[in-house]
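For reference, the structure I am asking about is given below.
All protein chains but one are shown in place.
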Amino acid sequence: MSGTLKEHCGVVGIYNHPEAANLAYLGLYALQHRGQESAGILSLDGNKMFIEKGMGKVADVINQARLAQLPGSAAIGHVRYSTSGESSLAESQPLMAKYASGTIGITHNGNLINAERIRSLLVEDGSIFQSTTDSEVIVHLIARSRAAGFAQRVIDSLSKIEGAYSLIFLTETQMIGTRDPHGFHPLALGRIGDGYCIVSETCAMDLIGATLIREIDPGEMVIIDETGIKSFRPFPSQKTRFCVFEYIYFARPDSTIHGLNVHMVRKEFGRQLARESAVDADVVISIPDSGTSAALGYAEESGIPYDIGMIRNRYVGRTFIEPKQSIRHFGVKLKLNPVKELLSGKRVIVIDDSIVRATTSKKIVSLIRGVGAREIHLRISSPPTCFSCYYGIDTPTRQELIASSHTKDQICSYVEADSLEYISVEGMRRSVGPMGDKICDACFTGDYPLPVKEEHFVQLRLFDSI
Amino acid sequence: MSGTLKEHCGVVGIYNHPEAANLAYLGLYALQHRGQESAGILSLDGNKMFIEKGMGKVADVINQARLAQLPGSAAIGHVRYSTSGESSLAESQPLMAKYASGTIGITHNGNLINAERIRSLLVEDGSIFQSTTDSEVIVHLIARSRAAGFAQRVIDSLSKIEGAYSLIFLTETQMIGTRDPHGFHPLALGRIGDGYCIVSETCAMDLIGATLIREIDPGEMVIIDETGIKSFRPFPSQKTRFCVFEYIYFARPDSTIHGLNVHMVRKEFGRQLARESAVDADVVISIPDSGTSAALGYAEESGIPYDIGMIRNRYVGRTFIEPKQSIRHFGVKLKLNPVKELLSGKRVIVIDDSIVRATTSKKIVSLIRGVGAREIHLRISSPPTCFSCYYGIDTPTRQELIASSHTKDQICSYVEADSLEYISVEGMRRSVGPMGDKICDACFTGDYPLPVKEEHFVQLRLFDSI
Amino acid sequence: MSGTLKEHCGVVGIYNHPEAANLAYLGLYALQHRGQESAGILSLDGNKMFIEKGMGKVADVINQARLAQLPGSAAIGHVRYSTSGESSLAESQPLMAKYASGTIGITHNGNLINAERIRSLLVEDGSIFQSTTDSEVIVHLIARSRAAGFAQRVIDSLSKIEGAYSLIFLTETQMIGTRDPHGFHPLALGRIGDGYCIVSETCAMDLIGATLIREIDPGEMVIIDETGIKSFRPFPSQKTRFCVFEYIYFARPDSTIHGLNVHMVRKEFGRQLARESAVDADVVISIPDSGTSAALGYAEESGIPYDIGMIRNRYVGRTFIEPKQSIRHFGVKLKLNPVKELLSGKRVIVIDDSIVRATTSKKIVSLIRGVGAREIHLRISSPPTCFSCYYGIDTPTRQELIASSHTKDQICSYVEADSLEYISVEGMRRSVGPMGDKICDACFTGDYPLPVKEEHFVQLRLFDSI
Partner (left out) sequence: MSGTLKEHCGVVGIYNHPEAANLAYLGLYALQHRGQESAGILSLDGNKMFIEKGMGKVADVINQARLAQLPGSAAIGHVRYSTSGESSLAESQPLMAKYASGTIGITHNGNLINAERIRSLLVEDGSIFQSTTDSEVIVHLIARSRAAGFAQRVIDSLSKIEGAYSLIFLTETQMIGTRDPHGFHPLALGRIGDGYCIVSETCAMDLIGATLIREIDPGEMVIIDETGIKSFRPFPSQKTRFCVFEYIYFARPDSTIHGLNVHMVRKEFGRQLARESAVDADVVISIPDSGTSAALGYAEESGIPYDIGMIRNRYVGRTFIEPKQSIRHFGVKLKLNPVKELLSGKRVIVIDDSIVRATTSKKIVSLIRGVGAREIHLRISSPPTCFSCYYGIDTPTRQELIASSHTKDQICSYVEADSLEYISVEGMRRSVGPMGDKICDACFTGDYPLPVKEEHFVQLRLFDSI
């Protein structure tokens, strides 16, 4: 609900399978939570590449007729987060480009921090860009590289860029998957039939019936061609800094990342939160669906029963038409309705995964109060979000993050809860166990693995509530 | 998930409000779970009626431009369940017709059991039908009635029909809401601003900010016009037989019907089920979302912890493209993925709301077994479904209902669970408390409130799995 | 160009041909000039009827996929003239209806003059109408008829109506073509392969490779079934009154009607006009395309050379976006551009087929004057249009017909021509030779074959210039 930090993208690649495009389509279906703005698939048949993409969810964009236009035994696909604006189709992926030695398809999850600078240099020298995406910078670097062979061109190009990337490339003869040295975003390698797949999250493998081989390591480049798989480590080694928000909110609960099941991690966040900020109450509820795993953990640890306190409308679409005469808390009510018979007269613990601008939290507290809850204790399964992300998560600017300028008490007072507690940074780290020192938690701590000057960074878009 | 018994329709009416059509639209939004096949709104401005309808969900059918074509201070709306076929738009509602004294709009939730016979008589006498819906029979009866005044025409017409109906009529001067004498389906009356609303479920009132006045009684006719509300009881009194499947599966958990909150009733089904069929296990999970309330009740009563054992893909659309080379349990996997880390090695109690043909249950058991569950105990929060419904629920024919021809043990063996138990009819009745002797449970017991000859009844459509 | 009197419709029927719907589609293609608002085809396969219709031209409405939905060996089709308005799809044809003994399809070219009165009676008695077309009245009369057998029901029904009709009916076992006793509009019978066709104009037969058998006579009813063709004359005989505007403007020049080729008749109108109103000049030009045949005749008779003085834009669509800052004579210039090099300094005779409101004529004269013509002599190949039509032609109300209230000299002065002459009524009659006393020329003479009270007649729509 309040998980209004948005993941950028999900990627999928299929190699050497007679139904490559159909599997890519299903993989994107399973990764749809990583982006609903646009979807696209590029396939390779012989030496020819085909591409179909459009605005919307994968099942809306790719119909039977368009899927039939994607022949061949290799395919890559991409889903992108929801935004608006005229140029959106040009920004959608996969990207396809012809260069001197052939054709490249590319899908990218992440964000480059020096893309603007490189782009200026390329344009100065006569390159023509079709979009404003940082991903296109990589395409131009590859086209201009003087290195011999495609893989070398990729290495040459990636050595010039800084930032977060989980990338899949497809050429006439190979599929390449690679992850930046810090490994900000997930990327996993699997086997399907006689071929291979590369996907953002393991839940996509579950759907298409693939078997996880292993995750692609930070800084690793995996090349798949007709001879099989080869692994390279062409980049200087760095400390792993995996985005902890993938565990907190983005990833699907049934995915396993770096060996940890996401639902289980979230339950542990909830248990830790209960240990850190116990309060006497009658019932633990969650803001569905993202807060539910943590709420179960909180209930288990605290001994206070979990219940379904808010019903989510499962049919909410991208748009709705608001009445002119405003309805109170309209936006939130479209999605959530509290169960009065359960909450009336109760002391309620409400678990949410994060607070961004707090406007939604305020409305939710008011809704719950409106059906007669006696006390409302807000518990957040992530630490206060004080800093913007530059590695592929769409956050508002620092000024808009309420925790960057307000104390916990001020926020509690603003949302009109009876109490508000966040999990501690230390508690969060402990909850992810072996990954505790391998996460990027810059949005909570400001400890950026790659330095960024905020004023030079173009925010991808303004933060939207709900 | 396995709730493949489908509700027919949801209805909404708004009277005397400057944004009538917009509120009808939002009301349908909240009632979308009652039908996703088609949506439509009819509005009244002065003496002129406007209508917009189409195939799909309300937010897809009614865009800003179409809503702007629905002026006026009264409106009625309708959502219909999902089916296919060329003639579907003609079957969608509201229906609008001109008759000698003016224009009528009508929306209908339910099913008439003598529609075919009346229709034949009308056609014989020169009436021309536009659709195959039983609702159109009512329109023709009204047009042909010789009674004086619209309300009398309605009474005259309804006295000729038998079956289930929650109806809203709109004319140039009044809105009428009425419910059949048995009260099979819900219909509630509310106040909004200076006007009134009539809706299938109270969750629609919550969204639009209306206040529940009361439910419309079985056999009651409520007339709303510029002088206010009047209530009539023009039909012989009957024993109330409210569809218990509304409590079990159809209605939204946040709705209150006949004074009982649906989520609370479902939890009680779960508690009762636990009392009737306890089993030693490690975890209680549900088939989301419909089984979750009962699972919480089961867990509470049994003391065995509830957890999220299956993750539902929230982005599943109406269509997807299956690969030619079949994926095992593909249909179920598109929607549900078990959490291996939670279920592996565990004894699992799985709560579902009903079993229809058992094919889906079989796949789900197999999926859970596939991630290593040690034991699987299936518990169903409704009794065995042995009989078809003729009052507005889309059930398969009796032959297809597995419980009509198989014992519980045979079904358990077919779905390959370690044990299978249903709630008892008596337990179900007890769980709905004061409503216990006012429900229609013909689908479990064969005790039909209105007699039907199955062979004469055209089944609305074949049962589709998933 | 200025032929802003609009034909209502074109009809086609195919019986006993394996590609019935495709031939109906092509027949409508050839009859497209008779109506561009909507198009539709109904086909019969076994006992089942299929229908596809929509707004627009036939090639836009019926695509490959929709044509594939029209199986069977019999089909009827319809094109309708261009209008606007929300209810248009409901007004489009063919109409299809179920009645006690089966299903009927119907297409109608013409206009009934007592439809409103019959409609009121039917509604009073409980009939429900779906459209505002007079054609639907016929359907209800048939459904209510107590006569035995479909053909008798048709005769029973048509005996109640007055007006103009060229009708094709299709039932499960027969196709019926019939024409009103005055024979206002054309209808021809042909043979195609082993089957038959009925079409509005012979040009449709030319395209589909059918052979003209003969025209269906005024007052005749032709029944085609598996035993062959039978002809009946069920209605009292009347004097033939064929719409002379079909010869003047509506019909395609390559069609033959009542034994006369339309292009040849139009040339004769031109010759007669030259005989009646000679003037010294350098060149004869036409308003393309409708005035060209008459212009050739005028040139031939007068000895003054014909030339192409105005170029018509062949790509004009239904809509265009006008600039805010108005362009002089914009509407006319979108369609026509004078050839300056030809007209500059010349004395020009301009042939047009009719003048309705004269606003377009005025613009055309101004355009021609604007490229330097020395003299402009307007010659009209029909008499002054002084009266509205009630038999199937969309004319403006009498007040809007300039000739109803202005003398020839006043009109000439208004359009700013150097001279203006019309063909005489007598000259027009002489030009159609043997048909001279069998035409309806009520729009010129006010001699209405069927009496109409103008004030009771709802004009179909206001007259639109260009």
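As written, the chains take the letters A, B and C, and residue 1 is the first residue of each chain.
Keep this in mind: contacts are C-beta pairs under 8 Å (C-beta built on N, C-alpha and C of every residue); 3 or more make two chains touch, one makes a residue touch a chain.
Every value quoted in this text rests on a predicted model; they were computed, and no experiment measured them.
Colleague: Considering all chains of the complex, which shown ones does the missing chain contact?
Modeller: Even though it is not drawn, that chain still touches A, C.
Colleague: Sort through A:Ala143, A:Ala278 or A:Cys386 and give me the one touching the missing partner chain.
Modeller: Considering all chains, including the one not shown, the answer is A:Ala143.
Colleague: Thinking of the whole complex, not just what is shown, which of A:Lys98, A:Arg214 or A:Arg233 touches the missing chain?
Modeller: Considering the complete complex, A:Lys98 is the one touching the chain left out.
Colleague: Which of C:Gly46, C:Gly228, C:Pro323 or C:Pro451 sits in contact with the chain that's absent?
Modeller: Considering the complete complex, C:Pro323 is the one touching the chain left out.
Colleague: Tell me which stretches of subunit C touch the chain missing from the display.
Modeller: 18-19, 22-23, 25-26, 29-30, 32-33, 36, 57, 59-60, 62-64, 67, 203, 206-209, 252-254, 256, 261, 263-264, 289, 292-293, 296, 300, 305-308, 311, 313-325, 327-328, 333-334, 337-342
Colleague: For subunit A, which residues lie in contact with the unshown chain of the complex?
Modeller: Residue positions of subunit A that touch the missing chain: 69, 86, 97-100, 123-130, 139-140, 143-145.
Quick note on the criterion: only the chains that are shown with their structure count from here on.
Colleague: CA centre of subunit A versus CA centre of subunit C: separation in Å?
Modeller: Roughly 62 Å separates the two chain centres.
Colleague: How many Å are there between the centre of subunit A and the centre of subunit B, using C-alpha atoms for each centre?
Modeller: About 36 Å separates the centre of subunit A from that of subunit B.
Colleague: For subunit B and subunit C, let me know how many angstrom lie between their CA-based centres, rounded off.
Modeller: Roughly 51 Å, centre to centre.
Colleague: Residues of subunit B touching 2+ other chains?
Modeller: none
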